[in-house]
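The complex is shown incomplete by one protein chain, all other protein chains being positioned as in the whole.
Labels A, B and C are assigned to the chains in the order they are written; within every chain, residues are numbered from 1.
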Amino acid sequence: MSEVILRTPQQIAWARFRRNKTGIASAIVVLFFLFLAYGAPLITRLFGLSSTETYLDGLDPQGMPIGAGGGISWQHPFGLEPGAGRDVFSMLLYGSRISFSVAIITSVASIGIGMILGITAGYFRGRVDALIGRFSDLLFAFPSFFMIIALSIPMVERVESLGIVRDNGARLTVLIIFFVFFGWPGFARLVRSQAMSLRERDFIMAAQSQGASNWRIITKEMLPNLWPTAIVFLSLSLPGYLAAEAVFSFLGVGINPPASTFGLVLSDAIKYWRADPAYLMIPCAMLISIVLALNLLGDAVRDALDTKSE
Amino acid sequence: MSKFLEVTNLNVSFPTEDGEVRASNEVSYSVGLGETLAIVGESGSGKSVSNLAVMGLHNPVRTKITGSAVLNLADGPVDVISASADTVRRLRGKSMSMIFQDPMSALHPFFTIGDQIAEAWHLYNKGSKKDGIKKATEMLDLVGIPDAASRAHDYPHQFSGGMRQRAMIAMALVNNPSLLIADEPTTALDVTVQSQILQLLKDLQKEFNMAIILITHDLGVVAEVADRICVMYGGRIVEDGTVDDIFYRPEHPYTLGLLNSVPRITAGESHRLRAIPGQPPSLISLPSGCAFQPRCEYSTKVSSGACASTVPSLSDKGSGHLSRCHLDAADLNNLVKDKA
Amino acid sequence: MSVMKITARRLIATTSVAALAASVVLVGGMNSASAATAKPVTGGTLNYYTHAEQFPNLDPQRIYTGRDIAFLSSYLMRTLVSYKPVPGKDGATLVADMATNTGVPSNKAKTWKFTLRPGVSWEDGKPVTCADVKYGWSRTFATDVYVEGPAYPIAWLDIPKDKDGSSAYKGPYKKTGQALFDKSINCSADNRTITFNLARTVPDFNYYLTYLAGGPVPKAKDTGDKYDLRPMASGPYMIKKYAINDEMVLVRNPKWKKSSDPIRTPYPDDIVVTFGMDEDVRDQIDLEDQIPNGINMDGLQPSNNVAFFEDPTKKNRRMNNYDPYTSYLAANNSAGHLDCLDVRKAVFFAFDNQSLIDLSGGTTYYGEMGDNPVKPVIGMDYAPTKGNIHDPNFKIGGNPEYAKTLLEKAKTSCPDAYDRATNPAKGLKYYRADTATNKKAAVLVEAALKKAGFVIETVYKPSGTYNANLETYKKETDFLSSGWGADWANASTVIPELWGDGCCNYTQNQKTPEYAPFIKKVNLALVELDRKKQAKMWQELSQYGMDQYWYIRTVFGKSQQTWGSKIGGVYYWEPQGSFGFGQIYIKP
Partner (left out) sequence: MLTFVARRLAYTIILLAIVSLTIFFIFDLIPVDPARLVCSKQCTPSLVEANRHRLGLDVSVLEQWWRFIVGLFAGRTFGEEGIAITCAAPALGYSFSRHECVTTIVAEAFPFTLSLALGAFVLWLSVGISLGVLSARKKGKFADRAASVFVLVGTSLPTFITGILVVLFIVLQFNLVNPLELGNWHNPFTEPLGWLQTFFFPCATLALAYAATYTRFTRSNVIETSSEDFIRTARAKGLTEKVILRKHTLRAALAPIVTIAGLDFAGLLGGAIITEGIFGLNGLGRLSIKAVTQTYDLPIIVATTLIASAFVLIMNLIVDIAYAFIDPRVRTS
């Protein structure tokens, strides 16, 4: 008898992913940036740098960095910040750590909530479904982008008054809460429709007819069939939230100095673009590279997991 | 005299990352006007693939097709395999038509039934929009849709499954084609509706004098309507004969297995249903010998292990009854009797 | 870039930053464009462009900023008294405008009398009357409608006060206490002579009349809240179009007569102000002289100053002067904050002022360390103080070592304040508006103070509501930065406002033992009729406050102006800290 090789969907996906050269390359780039971000304290120490130290000797009397490319040197590979004289390399490393953290926490949280509510709506239907549906309709109607800007500062004060987190901690918490609050309905809708069609599938019916509890059906039968959707959504929402964090800190909502993120650096850099274009281009290039790599990785993951697209 | 459609040595394969999927191998069959050819086989046996090739419906980029399929039209024969894509397109609908298994998904959900039929008619006939709808109504009436004039303005989702298939048939026949390929036309339908549709096809065949190719996995369906039957397995035709040949004098172990797995009430005697053990072969890595060999209970009876090494040829065992087996018919019959 | 950021180019981020009038002393070798000797030419369109979306105000009773007073009084609205429109020290001289003279005081300067010039009219041809002036003054009392603008009339006019300190007169709309107001300002029978009756001696009363707020408004044309969009013109131009965020177009006022106006010389035919310019676009226009008949109303971004001001080919299109403003950092002297001289001093010496000045453009363009809330440009009221920046231990880049020794002293002299300043669990708080510039400056401040052993946290507050919440913030923060310019050439508009019971005392010094003798002397100085004696008193009061380190840092600011190559007649009008708009013309 000829052997029929049965592979699990995970194995098939992994095999497909491994064949995708762009996917592998982008995964390596993403890992590299993650290493830079989360190894920031270590790396900056190796370079003998600090993200809060002001290297004022490197600035001229108008506060501009001395030397080409915004003061690029062996000591300061990305140059110095005009005005305050901080090391741009360390600023961006620490900044990307914040950006990554926001993106990861937000994506995971909104997928978690979306998953729970989506399954609940799709599996139980009826009133629960209607309630969740109406609520997400309502959320969609709010101009979320503007609301985040308008409400984040008062919200920060509220959160600080709780006394758990303060300052940038509170600001990030608020930003993440807002992102998740406005972010889950998208995924929940996706999950809901999938859960509804799964519910009608034979294996779920079979489990139901055998008297399996709803909890068991959801965790043992439905979740394993929904995880590829979640992974694809995760990989595509990471770059989105990363960029969103940059946009909000660019607009002055979100993190404050002495911490720094891409958005903050960029909003500062455009004031110096004529005198110090490198200070604008370096963070631009780094942010674009990260988002690009994440997008490519997301595409590869989707291609590997999505059975529909050939 | 040559038949209307003559398919000779048709090979269809799809190159994929995992290897070449050889969906149809050296397939030959023919069907004449007024005749019904049934092609029977499990899913993946190559029966649809071959006929889609005849219709020219494969994606040319992703499919490799060799062999020939000649339509003997009034103005001369055309080989649809070697003909240009545009030539074949002009034959579709007019000279040959096809209906599909799931009439729900085969009809465009956004257009009315009448529009979809009229669209096909307008392709080969000059006439106003009104004429088109009139023709569509006529056809719907012909395929037995009550109140056809108003139903022509309905959308597919407003039709029941059987009615959709009737509408599909009406659409396929609107240009009076000489060949109708019906790909599992009844599989998605209720049993009572199935026979109605089959009867309809039979009636229409008489009216239009069409050649019909009925693709099915259901031998029960075949007995009522077919003149000839081709049994396919693993991308090859394994047996080809008249209805009587196949049902009463099967010469291939796979056909035998198929017959044994069909419940027969008429037989009146105790009959044990028997499934064929094992799985259909992978079309990427076909067994080197007979494709059915791994599942064949008689393969051990063939000396020198020819079943595993050599592909048996499709040989005429007499009076146009063809079979692809190393065992000859008499030996097989004996073996069957022994077992019983 | 124009993406939502506070337009303030400077640290001056508080409420009303007032204008200064003074016999100005130019400090240092500054390059100021001199008034052109060429003969001015009439005609053409004069362009102004600004990043601002609009004029902060056009309603005379709301206007309080020097540049706008200069602009609007040059073109649109006349006042009883004006500054002489000439460059240099002479510019601070008062001249009669609508009035026939600069005012006649009597009764120990408690009564002031002015007479209107004949032929002065509104754009509708109606003559400007004493009743119009009186009505204009009454509007200042409608504090619920006119929230901006100077409040001197409320303090000065002989009208009783309510219990909560507000005037018993509630303005011309509510009319509560109208009779009281009518008694304080009298018009003659011919409606041409106006007499102000004041509650106390105000020797410098007539300087206030250079403010548009002290000018007339015709009652029949008063549209209340909406008057801010379309005030009646009495000057050589009138408003043809005013669209916020878009542009303002001024055209000649046919009812204005040169014969009744001794000071205005309207050269251009039209004046167009373009609002909402992107800062980069605006700077590029100047750098490349794209609009030769245009004037940048804002000054360049600090990062573009070097490119413009160090290019000799642009030397006729720029000026760089000390402006009327002093930037300061007030220490919170109240209990539980910086109620300890040694700690305040430690902060003062720890500050890295050099990098902060560099951040804002360096000493050449931003300004230099001051020793006084009163600026030298004010004239006789300024004298260098002792101590502070003249202390041998003062280093402009910060002296953390000396700061540490002062902190060590504070450990025993005031252990509570010391604990707050150095305990990581407590630490000092610095509230500031969350503008981009402030965020950057905070990095430098934090770095410098940490070096000296302080624990400090910057608390960012939303810039949009920062000013409105200042009353709350000033009690919570340990530092508050702001800026101030004298309303006219008398420290009476500086010291009482900043350190006494005026508008903007952020030092919270009222409950300290040092306050009582200070305010006593302030009140004496305010009514001192001998100008020289008064100046001496202000000088002593400055020294007193600086000795207390009520202010931790003062910077005497500079400002730059740039314009296109076809602009002539530009000069720096010192009392207004701005262009002398009225003499600008287009070169042929």
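Basically, contacts are C-beta pairs under 8 Å (C-beta built on N, C-alpha and C of every residue); 3 or more make two chains touch, one makes a residue touch a chain.
Just so it is clear, the structure is predicted and the values come from calculations on it, not from any experiment.
Q: Given that one chain is not shown, what are the shown chains it touches?
A: Result for the missing chain's touching partners among shown chains: A, B, C.
Q: Who touches the missing chain here, C:372, C:463 or C:477?
A: Here the residue in touch with the unshown chain is C:463.
Q: From the list B:171, B:276 or B:327, pick the residue that touches the absent chain.
A: B:171
Q: Of the residues C:88, C:177, C:276 or C:427, which one touches the chain left out of the display?
A: Only one of C:88, C:177, C:276 or C:427 touches the chain omitted from view, namely C:276.
Q: Since one chain isn't shown, list which residues of chain A touch it in the complete complex.
A: 137-138, 140-143, 145-147, 149-151, 154, 157-158, 239, 243, 246-247, 250-252, 263, 266, 270, 273, 280, 284, 287-288, 291-292, 295-296, 299, 308-309
Q: Touching the missing chain, which residues of chain B?
A: With respect to the unshown chain, the touching residues of chain B are 55, 57, 89-94, 97-98, 100, 102, 105-110, 112, 119-120, 123-124, 155, 157-158, 168, 171-172, 175.
Q: Need a quick check: the contact residues on chain C for the chain that isn't drawn.
A: Chain C touches the missing chain through residues 1-6, 15-16, 47, 49, 53, 143-149, 151, 154, 164-167, 172-174, 222-226, 228-229, 243-246, 274, 276-278, 280-282, 284-285, 288, 290-291, 294, 462-465, 467-469, 471.
Heads up, the rule we're going with is that only the chains that are shown with their structure count from here on.
Q: Would you mind checking which chain's mean C-alpha position lies nearest the centre of all protein C-alpha atoms?
A: A
Q: Could you put a whole-Å number on the gap between the CA centroids of chain B and chain C?
A: The computed centroid separation for chain B versus chain C comes out at 93 Å.
Q: For chain A and chain B, what's the span in angstrom between their mean Cα positions?
A: From the centre of chain A to the centre of chain B is 52 Å.
Q: Quick check: in the complex, which residue numbers of chain A touch chain C?
A: Going by the criterion above, the answer is residues 52-54, 56, 59-64, 82-86, 153, 167, 250-252, 256-258, 264, 267-268, 270-276.
Q: Give every residue of chain C touching chain A within the complex, in rising order.
A: My answer: residues 1, 3-5, 280, 283, 301-307, 352, 354-355, 358-365, 397, 434, 436, 439-444, 446-447, 457-460, 462.
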